[in-house]
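I'd like to ask some things about the structure below.
Every protein chain except one is present and positioned as in the full complex.
Letters are used for the chains, namely A, B and C, taken in the order the chains are written, and counting of residues starts over at 1 for each.
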Amino acid sequence: MAEVIWGLATSHVPSIGAAMDRGKTEDPNWKALFDGYRPAREWLAEHKPDVAIVIYNDHANGIDLDIVPTFGIGTADRYDVADEGFGRRPVPDVIGDPELSLHLLESLVDEGFDLTVFQELDVDHGFTVPLSVWTPDPGDSWPCPVVPLLVNVIQYPQPTAARCYALGQALGRAIASYGKDVKVGILGTGGMSHQLAGARAGFINAEFDRMFMEAIESDPAKLAALSREELIREAGSEGIEMIMWLIMRGAMNERVRKVHSHYFVPASNTAAGLALFDNRP
Amino acid sequence: MAEVIWGLATSHVPSIGAAMDRGKTEDPNWKALFDGYRPAREWLAEHKPDVAIVIYNDHANGIDLDIVPTFGIGTADRYDVADEGFGRRPVPDVIGDPELSLHLLESLVDEGFDLTVFQELDVDHGFTVPLSVWTPDPGDSWPCPVVPLLVNVIQYPQPTAARCYALGQALGRAIASYGKDVKVGILGTGGMSHQLAGARAGFINAEFDRMFMEAIESDPAKLAALSREELIREAGSEGIEMIMWLIMRGAMNERVRKVHSHYFVPASNTAAGLALFDNRP
Amino acid sequence: MAAESRFDVAGTPVFDGQTSRRGFRMNKLFMSLRFAENRERFGADEGAYCDQFGLTPEQRTAVLDRDWQAMIDLGGSIFYVYKLAMMDGRSMQYLGGVFTGMTEEEFVAAMRAGGRSGG
Partner (left out) sequence: MAAESRFDVAGTPVFDGQTSRRGFRMNKLFMSLRFAENRERFGADEGAYCDQFGLTPEQRTAVLDRDWQAMIDLGGSIFYVYKLAMMDGRSMQYLGGVFTGMTEEEFVAAMRAGGRSGG
């Protein structure tokens, strides 16, 4: 029986990765963000899982708009880092865990989640930036194999927050029923409030973000009740991607212990948030 | 409010299309099959819907194995007939109904069905043969616009029969809530019993097929309780595609009136079945 | 421009199915710009490249004129439109300025001050 040992909610803003790749983490604009990550990174370095699951969305790099899956899962043994237009990030490609992927797929389809299976997938900043937040200096390889779980947050209708939370709960059951005795880390990515286009571009709602950060720990069901309209109104058109945090949260125990959290405005156009939870009883 | 006026369950064996395309419908091997279709075709010609929904699976023509969606829906205004390897069937391309597609998509995602959206899709025999069974001589165009609903029946884990039936029920509610007052025909395709590979290739189970044909009318919940293993054991590895009949059936009323049914062995390697139901009260 | 979407939030385009259908070919063009050889072909003859992708005349004009607001209005997804902006050396903050009637510097300053509070 596998066990989720921690859950990490984190923004996946590309500029966070770019700041790391270009050695700018001590620059005045960035130092506070990366200093805020430090306690989480130190704890994570001492709590290495055997495998991780990254819940993320692609941004016009791994998939196109001709086929838009609501939920997808990678079953490959390797995922290359995408070239998003100006060279790939200088980080390792990702080693997968097809055996776990196929177990999760079968369990989740059996529970009535209609996943799309990806046998080939290039992963973009939505996936690699959270890995960098977790592990700033991976060397030749990330700390463990990783399974990608994709969510459509770009094209309306996105899955509802309630559906995401339910998927997370089923994911938790699927992990618990896995035949191998492994420790699992889960990353829920995206957010926090931001909007990139329209007259409201640059919108940030720190009050909503703080509420979300608090409730993701103590009252996720409240967040699961938010409609798409409420999410877009309160968090901006791209802030809706915080529904991916709910998948992570659903896979964890009813009670979790917060290790560390941090909130920072702005990482380029986005409110960057991080929250790390210990899932052990 | 839109209304489902009929449901047509039919096999989509490629050789049925080939027999029609090559003018062999009066040949001794084929005459009984096409004679058996006649009463259904005559009734259908008198009950033309405004739009149809075809529930089908692709066979390595419109989609590949790199991305395998459990359920998909086309939202295009046009679907070209695929070239499956030796020229496309001499039948019209398909006109879509994006407005209905997007309504169904939103309703179904809201109900927790995790559809994959296809903005571009070539349709293969799994789609065009049922259209030919319905309309043998379409002339320049099929009788009405058609929305494709795709189901993974090729790669394990397929959606369960129960999930398919539930999707059908949600599809029925989605149609009922459509803002336009249109008549809808639904085609559930595939089957009946057959197996193409393995030592059991050529397997046909007429007894199971007759039970299925009977129960799809009177007791679909019984069929929805079948496991993948039972379906594959009883209907053959490819016979599992009969789960697509359950989506059609779920979208219809609890009581339906059978207009006509027909069973024929073999259409090449497959038991060909047809069942037409009137959904009007 | 959000007329077809299910709800309206002021100043907030919602990239829904109708929008995605409208922008389909233009977004495909933007995605193609991930690859250097396509950027070169685009640079060599932007109009011909637009025609090859089947853009509407309005979309073609918006792309050639770098009318970022029009690209969004004509079905562009911001994540796809951004591929063209990157190619031009433009930042997301520059685009934010365009969408809000500010210079890039003003937009960056507004973000540094904690972000904009609404439409």
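Note that in this section contacts are C-beta pairs under 8 Å (C-beta built on N, C-alpha and C of every residue); 3 or more make two chains touch, one makes a residue touch a chain.
Predicted, not measured: the structure shown is a model, and the values here were computed from it.
Participant: Looking at the whole complex, which visible chains does the left-out chain touch?
Facilitator: The chain that is not shown is in contact with A, B.
Participant: If the hidden chain were put back, which of A:Gly36, A:Pro98 or A:Pro138 would touch it?
Facilitator: Missing-chain contact among the listed residues: A:Pro98.
Participant: Would you mind spotting which of B:Lys31, B:Arg200, B:Arg255 or B:Arg280 touches the chain that isn't drawn?
Facilitator: B:Arg200
Participant: Which parts of subunit B face the unshown chain closely enough to count as touching?
Facilitator: Contact residues on subunit B toward the absent chain are 29, 59-61, 64-66, 68, 82-86, 154-157, 193, 195-206, 228-229, 232-233, 236-238, 265-266, 268-269, 271.
Participant: Residue-wise, where is subunit A in contact with the chain that is not depicted?
Facilitator: 75-77, 98, 101-102, 105-106, 117, 119-120
Here, only the chains that are shown with their structure count from here on.
Participant: Taking the mean of all protein CA atoms as the centre, name the chain whose own CA mean is closest to it.
Facilitator: Most central by this criterion: A.
Participant: How many angstrom lie between the CA centroids of subunit A and subunit B, rounded to a whole number?
Facilitator: Subunit A and subunit B have C-alpha centres separated by 38 Å.
Participant: Residues of subunit C that contact two or more other chains, please.
Facilitator: 6, 16-17, 20, 24
Participant: Where in subunit A do residues touch two or more other chains at once?
Facilitator: Correct list: 65-66, 68, 155, 157.
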